[in-house]
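A short worksheet on the structure shown next.
A protein chain is absent from this complex, but the other protein chains hold their places.
A and B are the chain letters, set down in written order, and residue numbers restart from 1 in every chain.
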Amino acid sequence: MLEWLARGLHKGIVTTGYPRRPEPAPAGFRGRVAVIEAGAADPSLEDVCPTGAITVRDGDVALDRGRCILCGLCVAADPARFTLVSDFETAAGSRWALVVGEPPVATLDAVRRTLGDRSRTLRRSIHIRHVDAGSDGADEWEISALTNPYYDMQRLGLYFTPAPRHADVLLVTGGVTESMRAPLARTYEVMPSPKAVVAAGTDACSGGFALPAGEVAGGVDQVLPVHVYVPGSPPSPIALLHGLLLAAGIVTNEIANERQAQP
Amino acid sequence: MKPEPLRRLEDPSELLAQPRLAAVVEDAPGDERRLKLPLARLDAAAELLVERHGRLVGMFCVDRPEPSLLVSIAFRGELIALRAPLEGEVEYPSLARFSRAALLPERELHDRFGLVPVGHPELTPILHPDPDRITRDVIGAGTFVMPYGPVRSGIFESIQYEIETGGEDVLALHVRPFFKHRALEQRFRDLPYEHGTLLAERVAGIATVAHALAFAQAVERATGVEATRRAQRWRVVHAELERIANHLDVAMKLADDAALAVGVARFGILKEEIMRLRARLCGSRFGRGVVVPGGVSAPLLAPNDVLRALDEFERDLRRDRRLLLATTSFTDRLIGSGRLDFAAIESYAGVGPVARGSGVATDARFERPYGAYVRLGGDPVTSEEGDAQGRLLVRFGEIRQSLHLIRQAFERLDKYGPELRADLPPVDATGFGWAEAPMGEVVYWVALGGGRVRSTRIASPSLRNWPLFAASFRGDVLTDFSFIEHSFGLTPAGADR
Partner (left out) sequence: MTWILGAGFVALAAAVLLPLLSPRLGALAAAAGCVLLAVVGFGSAAGWTHATVQLGTWLGFGDSALVCDRLAGIFFALVGGTGAAVSLALFERPPTRLVASLHALILLAVATVIGVDQAFVFLLAWETITLSLYLIASADRDRPGNLVAAYFGAGLSKLGGACLLAAFGLLYAHTHTFEFSGWMHVSDLGATRSVVFVLLLLGFGSKIGVLPLQGALPPLYVASPGASAATVTIAFNAGFYGLWRLVFGTLGPGPMWWGELLIVLGGLGALVGILYAVTQDETKRFLGFSSVEHGGIILLGFGVALVGQSTHKPDLAAVGLLAATLQLIAHGIAKPLAFLGANRIEDGTGEETMRPLGGLAARMPRTAIGFGIAMVTLAALPPFAGFVSEWFTFEALLQGFRLDSTLAQLIMALGAALLALTAGIGLLAFARLYGGIFLGRARTVLDACEPSGPGLGFVGLSLVLLLLGPAAPWEIRWLGRGLEGLLGFNLSASTIKWPLTLGPVYPNFSVLAPTWLALGIPTFLLAAAALVKLLLRPHVRRAPVWLSGTAMDISAVQYTPEAYANPIRVVLAGAYGFRRSLEPVPPDPTAPDEPGKRALVTRVVPAFEHYLYRPVEHGALWLSGQARRFQSGRLSTYLLYVLIVLLAVLALIPALRS
């Protein structure tokens, strides 16, 4: 056991300071696609995207990040219009908020500070139950990476739990295949309120690449009410942390609201 | 017993020229052999090949060049495809009569295409499993069925197990895959080659590069165009990095099962370092967007940066590996768990570290080399133990081998031209592509037409190894379950497609 201890001390502290300190993504990391120039677009741009995330309406381009799998084909086809941003914080609180629209940089800093405050003052520890409703397997790796020493989500009061009865947040990956509909719904039913649902990954946000084949429901929001969407194929661990902390805010706010509403 | 590699097929022409088989040879690229047979003779031909130690890879129902049943059997150095035109028939003699590896594929063919294998011992629906159905195989006082899944305890993919137990011992195990069936094979229809590669990446997310490789190589072989030499070497680098990440994940999960928190943390750090290296190398932690038909996308790091990072990684890994294998509270749980012998692997046509851990020296990189592996060469890493520890030792050996392969791949990189990508013409052809994923060999069959993918079929290593998992419980108890499951390292997403 002493040798393990020596190894650990030798390595030092590798844990990220997120959300108190920003965590920069490596250069070239595919975090999200940003629209530089939205107007004067050719309708043929829609065919560039394999999942149909790009829509052109009256010459205006809209990119649905909930369908984007970060393949970069649109950037290669039209670098003046699209660019890949190395960014981790990509979650949003509603489906339509994933359609770009550039969030202004100032807002991001404010959001990051609020998240830092919230994680410091989290009086409740949030327990998270994960359900795989038909993902490709990579999302689960990123979620379980949250417990490794680099991200260590337990320092923020987030825990994974196998029992839905002890869970506050339901973290769903995958676009809900036919056979997983009923088990997913049962998991949600058995969780006590207040609860929040986080859809992690492009498959969970919109059904992803597999959608038109007919086996996949088209996103978790076709089965359950979703409170936070974390797009990405797969979403990186910091993006997941960002989304979970948003969800934690929902949960703690709901408890405060319940207490206020009581006679 | 010495490790047994996959055998070469001797005198194939004599074998397959037997008049009763009525086989017709068709054109095929280099290490493939294609034969057309009548449907009624399909099982006899397959049985002949399996008797000569061929490994049943997959059974597909294809529609190019005509609706047929395609059975592919692998040998050392060549892949034999037996194609039998259906001509409106739905019944065919079942291959499960002589090969247990055909049990699951035939059930899937029955559910998806309505083909009836005559003589199949247990033709029950497999595609849309009913989570509430209880299977009882064992009669006895006090035995009961413990369901585990589809929603499991932990961050795991969804699959259902029914464990028949007498309380502590596992008497029988039933595996129910296909809860995550996304019907991806159908999604490939009419996709351009590039989009098809993107989709192939997402069939099994933790084996992204391997699946993309198998698909891209199938397209390349069908079009007759090879990827550039430089691209082939980069492909090796990415595939081996993916293999290292998978094997570290298995070590991490095993340490977690043994409640060895320090092991989990150290191997979590190692795996995270590899994932971050991959992110710096290509912008995606899983190598997405790396493999493109005809080559690779441009790397973002120079080879020397990669090698420097890997040297430091190897130093850390060596020390952590030594500590982990010296922790008896950990290795005690692995020794003797989930023992599989040579005969079981052969009868179920097992692949990957599962097979290599029981002495079957089969590895697609070395028995049917593709890409740069033709020039790199090597031997499969095997172990005689056959239990969970054997499989873990095989994985550690493969990590060392992968690091060696990466260094070799970078060695003569400057000799090659700078092109990273070759253009693939539109053709009307079909082709096989294979790659050694971290769980075993994955084989793709594609049919191309007019510059697009018309049809794809996938033989996933996880689906082939799940029956082995059910058969590996002999005298093990419930607490050994997660050790054995994680030592297999399979992915339900790849099996269910």
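Quick note on the criterion: a residue touches a chain if its C-beta (ideal position, glycine included) is under 8 Å from a C-beta of that chain, and two chains touch if they have at least 3 such contacts.
Just so it is clear, the structure is predicted and the values come from calculations on it, not from any experiment.
The chain omitted from view is touched by exactly one of B:Val151, B:Leu260, B:Leu334 or B:Ala364, namely B:Val151. Only one of the listed residues, B:Asp27, B:Asp132 or B:Asp414, touches the absent chain: B:Asp132.
Considering the full assembly, A:Pro183 is the residue among A:Gly31, A:Pro183 or A:Gly249 that touches the omitted chain. Counting the whole complex, the residues of subunit B in touch with the unshown chain are 121-122, 131-132, 134, 136-152, 160, 165-169, 171-172, 477.
Contacts to the hidden chain, counted on subunit A, fall at residues 131, 163-165, 182-184, 186-187, 189-190, 192-193, 262.
Everything below uses one rule, namely that only the chains that are shown with their structure count from here on.
Those residues of subunit B that touch subunit A in the shared complex are 128-129, 131, 150-158, 178-184, 186-187, 191, 194-195, 198-199, 202-206, 208, 249, 262-266, 268-269, 271-272, 275-276, 279-280, 282-286, 288-289, 300, 316, 319-320, 323, 491-494. By the touch rule above, subunit A contacts subunit B in their complex via residues 1, 3-5, 7-8, 11, 14, 26-30, 50, 69-73, 84, 130-145, 147-150, 160, 162-163, 174-175, 177-180, 182-184, 186-187, 208-210, 212-216, 233-234, 236.
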